[in-house]
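For this view, one protein chain was removed and the others were kept in their places.
Think of it as A, B and C in the order they're written, each chain with its own count starting at 1.
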Amino acid sequence: MPDASFAETSPETAGGGRQPIVTGADYVSSLRGRGLKVYFMGERVPEPVDHPVIRPSINAVARTYDLAVEDPDLATAWSSLSGRRVNRFLHVTESVDDVVMQNRMQRRLGQLTGTCFQRCVGMDAVNSLYSVTYDIDSARGSGYHRRFREFLIRMQRANLTLGGAMTDPKGDRSRAPSAQSDPDLFVRVVEHRPDGVVLRGAKMHQTGCLNSHWILIMPGTRLAASERDYAIAAAIPVDHPGLTYIYGRQSCDTRALEGGEIDQGNARFSGQEAMILIDDVFVPFECVFVDGETEFAATLVERFTGYHRRSYVCKTGLGDVLIGAAALIADYNGVAAASQVKDKLVEMAHLNETIYGAGIAASHESKPTSAGNFEPDGLLANVCKHNVTRFPYEMARLAQDLAGGLVATLPSEKDFDNPETSAQLRKYLRGRDGVKVEDRARVLRLIENMTLGRNAVGYLTESMHGAGSPQAQRIQIARQMKLDEKKKLAAALAGAGEDPGRS
Amino acid sequence: MPDASFAETSPETAGGGRQPIVTGADYVSSLRGRGLKVYFMGERVPEPVDHPVIRPSINAVARTYDLAVEDPDLATAWSSLSGRRVNRFLHVTESVDDVVMQNRMQRRLGQLTGTCFQRCVGMDAVNSLYSVTYDIDSARGSGYHRRFREFLIRMQRANLTLGGAMTDPKGDRSRAPSAQSDPDLFVRVVEHRPDGVVLRGAKMHQTGCLNSHWILIMPGTRLAASERDYAIAAAIPVDHPGLTYIYGRQSCDTRALEGGEIDQGNARFSGQEAMILIDDVFVPFECVFVDGETEFAATLVERFTGYHRRSYVCKTGLGDVLIGAAALIADYNGVAAASQVKDKLVEMAHLNETIYGAGIAASHESKPTSAGNFEPDGLLANVCKHNVTRFPYEMARLAQDLAGGLVATLPSEKDFDNPETSAQLRKYLRGRDGVKVEDRARVLRLIENMTLGRNAVGYLTESMHGAGSPQAQRIQIARQMKLDEKKKLAAALAGAGEDPGRS
Amino acid sequence: MPDASFAETSPETAGGGRQPIVTGADYVSSLRGRGLKVYFMGERVPEPVDHPVIRPSINAVARTYDLAVEDPDLATAWSSLSGRRVNRFLHVTESVDDVVMQNRMQRRLGQLTGTCFQRCVGMDAVNSLYSVTYDIDSARGSGYHRRFREFLIRMQRANLTLGGAMTDPKGDRSRAPSAQSDPDLFVRVVEHRPDGVVLRGAKMHQTGCLNSHWILIMPGTRLAASERDYAIAAAIPVDHPGLTYIYGRQSCDTRALEGGEIDQGNARFSGQEAMILIDDVFVPFECVFVDGETEFAATLVERFTGYHRRSYVCKTGLGDVLIGAAALIADYNGVAAASQVKDKLVEMAHLNETIYGAGIAASHESKPTSAGNFEPDGLLANVCKHNVTRFPYEMARLAQDLAGGLVATLPSEKDFDNPETSAQLRKYLRGRDGVKVEDRARVLRLIENMTLGRNAVGYLTESMHGAGSPQAQRIQIARQMKLDEKKKLAAALAGAGEDPGRS
Partner (left out) sequence: MPDASFAETSPETAGGGRQPIVTGADYVSSLRGRGLKVYFMGERVPEPVDHPVIRPSINAVARTYDLAVEDPDLATAWSSLSGRRVNRFLHVTESVDDVVMQNRMQRRLGQLTGTCFQRCVGMDAVNSLYSVTYDIDSARGSGYHRRFREFLIRMQRANLTLGGAMTDPKGDRSRAPSAQSDPDLFVRVVEHRPDGVVLRGAKMHQTGCLNSHWILIMPGTRLAASERDYAIAAAIPVDHPGLTYIYGRQSCDTRALEGGEIDQGNARFSGQEAMILIDDVFVPFECVFVDGETEFAATLVERFTGYHRRSYVCKTGLGDVLIGAAALIADYNGVAAASQVKDKLVEMAHLNETIYGAGIAASHESKPTSAGNFEPDGLLANVCKHNVTRFPYEMARLAQDLAGGLVATLPSEKDFDNPETSAQLRKYLRGRDGVKVEDRARVLRLIENMTLGRNAVGYLTESMHGAGSPQAQRIQIARQMKLDEKKKLAAALAGAGEDPGRS
């Protein structure tokens, strides 16, 4: 008997039985009344859509829907799978250009939201599962690929938001899943039933989960043959009663509760990071896409990260915002023409475009998979992400340099409103003539937001760890750098034997 | 007639007519009941000592008093000026060793508080005014030096905390003080009276002001001969009724209001940054140490920054804490033995000691001034601070790398306390065996605190702008790098004429 | 009356009246007997083809011909201009793929030669002149484009090597061409005749000039309207009697004269840098492509550098060699498995691919010009080159790290041959078991060659200054970074007015 929660939240009705979602407003409506178990700061959140701390992360996803309406060439694509235009975040890449367009859309959304808009994990999970299920079927004669296509078509028709969940708690990181003191520290199948599987565990750092409609659970690490229960990929509706969400704290998160707008820096948009507890959730087989094929776990991870590490060009959109903010504050301070100021802005742009270059190059160098969809160049994708673990930090440093100390000492907007202090603050906090004091404060708060505050989580820490921490990229670069070929090149020019015994 | 506020708060009684301050507790008591006009988030603060957001910054200064009791060799010195041991923060350097010991004390206090302990501005102001007043007297026959010594002896006897205030609002930064649309954008004398001067203006980014007893107002920039009214150095008691303090916001400041401890990361200690409004404050001549000698403004700034830029070795104490925290979390995660982890810790230590090297070298290379006190090598001091504008950012990046993504996604401590979520959080957020989940959370919060949160202001932004923004150091390095001598060295080895026409 | 030298060296016969050049050997033959006036180390070189110092640079160009034979897909293209397959270095880009394929060919030739193969300037000059002549004609009704196409068809048919010459001596670099003490410090027209122009001046740092057949002279800087005589682009046969070549010295150049092979590191291949003196050379109008249109000088420079800065992905081919050499020597030393060794190789590869990413991205993002050929994205091209001014230096540093001190202390190969020392050297200079001492020496010499020696000129110094020094890229990045758009993005998110009065 299928699990009730899946029937209730079947893709077609996950938006509440309504028409397919079109606009951001539709999307926001679709999230209401789902009865999610969400906890934040020790309390259950009655309706996440209306929670001031959570809402900005919902707004960011809503922006992706609105962009699809405003600029369909950029944010939608014709899907031969479902025979209709679909949101690009749900689209299986059918050409090199499709992969490249993902990057263009990502940068644009980064520019428009100044934060993580949270839909790339789902997009990249779709594309990697598409080909991995195909490959498993080819090797094993299983039927995952058809299942997955059907699942996806239903998502596309209803235009739902699909999250992806890969990172397990991991416990002692020096140990494999099966060697942990608690076997649940990696998500696993605790029971096989005739019609499906029961999952237990947790997923960490889930960007955009409780504002999604469905979540794709995937393994996050290479597995040994004996670790079959950990080799599971499956879709679960976000409002399944067996799921609990613990909303993570972010720097300055509670400024959203203070009633003002300026001190938030970017009041409209933020990312979202939550922990998902999976408490013995039954998943019917129609929603199971990998089940025990341990040898494909590493393939799935590698293929997913191939897409996802290049998806971090989104951060160049945030970088555009930060460069703009740094230029504005320098202008407000009257120093826009100083050579050192211009030079620092150029350096920021150079670093930002260096990230973009490697990312868009990875996409341009896409190749078709056996399943027919296109995947980016793995080496360049890793190089892109690896630069993302470095350059935004340097750009944030330069932005703080240009901002001046006020970025960290500015009084609250409430002090600007307080009649006892307002006049003096406006007198003394002016910049060059013609600049409104409030504008200066707003731009400073935006820089604070992106370098120390709420969106610093998305711009810095997530840049470090999202899609894998730096060392994960280095391992992939080591694998893909073709060292033996390079040794042969050197040996040929030096006139040396290249010593094939080693690599 | 002397201003009443000065009489009421004369040095001997600034601590409330009590005995000299000895312990941190004495110091905290001395701050109570001063009736300061302090505003934070739109409201007047009734008693700053008891305000949860402000108190940690008071605790940090209190720690300096306690260290003087615990380790008098480190944190006090024999003063030939007042003929007694005095707190080192009030001590006029009488030897090279005195300058070096400042650095040792600063690093230690950085280790003990993990934040800015806020007394270095005063210490460095004392030492720079000591010699500049001497030089002005030598040139002008004025009597500033004697006044300043007397003032200082009273401070030392009462063992008060002395702040320094240098940074003006500056308005359009491309314009000189006298060219601003509002002449008050740099602190200035608005009236000369027979017995003193009346000051107006504001000072920005005041580290440790409302937890001081007196503040030394000083010019912050080079002045033209016509800008006499801006050439003013004077001492004002912090509780003067003409002063108003607007407490600046810091990242995550309101976590101190939430009632818990863990989420603050470093609940006990923080820095303090406020804006001081000076509303026509009369200062009697006995507290005036520069008055119109514009040609000494640049000297004072340069001499102060000579001391102060090297004082930033304090950040190596914070760096020690951050390295330790990164090592702890790696250990908790079970990866302490991984070569990449060890390598990143070494890199952090290398950068930290590089800062220390230049700072302590500047102190070791101190020379006596005409007034007899010792001042550090200016070039190395600037080099030290310039590295401080770079390396802590890289160290913060590495610490976030080692921390893992949880540093920015960890649930609130209240979720750990909530019975609905507590058990699951404790199950899934464990590290390697033997590590308490709460310890792991605490260390992650400390890293968040220092890289994104409250003390990131002190560790990063203040490292950037305190004692002058990076470009200010570059200008000083350019002045002191002896380029003409270097050109001669090169010309001699190359056998070229060195072209004396240019530099 | 046309200048005799042009008739004698008309494109069809520049190869000596023979058939079109096909192989590298054909090419080398075509260079013989041209009677060039070449000076090196104070003496005229009788036959450059046979000069040991010059020959390796000829070999590198010869390699480009051989590659066209071995891999025509990579190194040739179908030209609709001349209706035949042509060498890619002479090809006008007809698609995005044509631009991308240039990069692939460049990287491959970098791998095969380990040095600068010197033909990119000509290729990039062809493509920029192709569209600029079209634009001038459109604006002025001139006939340059037709002339240039005809010239180019003749080049393609004979399969000649075309050099490009842009960099003038420049004298006082703070002054414009017309403001120099000597007007000849930028190449200029000293006489207009009815049938052509007479040129005078010099071109500096000419990579691949005396091993070319023809040279395209172009202006190298923005020109004022009054500087018409400096706005000249023209083709001159390399063996024109009015040209003199002074061959520049390169680090370790004379090792090629010592009779051995190992000490050269890369004995077969090198770059070539010479100064060309242009002593009143008459150029008939059929070889003149810009003549006085000063307003197009900057366009030509910018368009050329757009191609050429992205052409520096060639250095990633050299980087591949250097990475391979570093891996080999680590292996020879028995430390290939050490984590720090692997990590440094990964870092080298990461930097190398970061360069490649921006370059290949610039090519992938090519757009058609009005003339119909394709040109790369200017911003990414500049970003690529700017990374080239940094990363090869860091890669060289890492290669020296991995090489060990022996890279700079190794005895001469002659000491290995000397019976008095040979046995001892072979005894003591062995690496791990199974490695030939001579192989170890060869690889060390290759690393020396690329980091200190002859090809360090091509790998490092040319990476710095070729296609414009770093500041030239920063100026272009500043122009193309769309700062006003970025300011608008930031202002929108901050809720601030973006202050349109400034940029």
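General remarks:
Just so it is clear, a residue touches a chain if its C-beta (ideal position, glycine included) is under 8 Å from a C-beta of that chain, and two chains touch if they have at least 3 such contacts.
Keep in mind the model is a prediction, meaning the values are calculated, not measured.
Taking every chain of the complex into account, the omitted one touches A, B, C.
Which of C:H145, C:H205 or C:K385 touches the hidden chain is settled by the complete complex: it is C:H205. In the complete assembly, the contact with the undisplayed chain comes from B:A362, out of B:V61, B:A125, B:I276 or B:A362. Touching the missing chain, out of C:R85, C:R154, C:R390 or C:K482, is residue C:R390.
Summary of contacts with the chain left out: across B:A125, B:I246 or B:V383, the touching residue is B:V383. Against the chain not shown here, chain B presents residues 100, 111-114, 261-262, 265-269, 320-325, 327-328, 331-332, 336, 342-343, 345-346, 349-350, 353-354, 356-362, 364-365, 379-380, 383-384, 386-387, 434-436, 438-440, 442-443, 445-446, 474, 477-478, 481, 483, 485-491, 493-499, 501-503. Residues of chain C that touch the chain left out of the display are 39-44, 167, 169, 171-175, 181-182, 184-185, 201-202, 204-205, 244, 246-252, 254-255, 258, 263, 273-275, 277, 279, 333-335, 337-338, 340, 389-390, 393-394, 396-397, 400-401, 404-412, 414-415, 417-418, 420-421, 424-425, 427-433, 448, 452-453, 456-457, 460-462, 464-466, 469-471, 474. In the full complex, chain A makes contact with the omitted chain through residues 339-340, 343.
Just so it is clear, only the chains that are shown with their structure count from here on.
Central chain assignment: A. Criterion: smallest distance from chain C-alpha mean to the mean of all protein C-alpha atoms. Computed from the mean C-alpha positions, the centre of chain B lies at a distance of 53 Å from the centre of chain C.
Among all residues of chain A, those that touch two or more other chains are 474.
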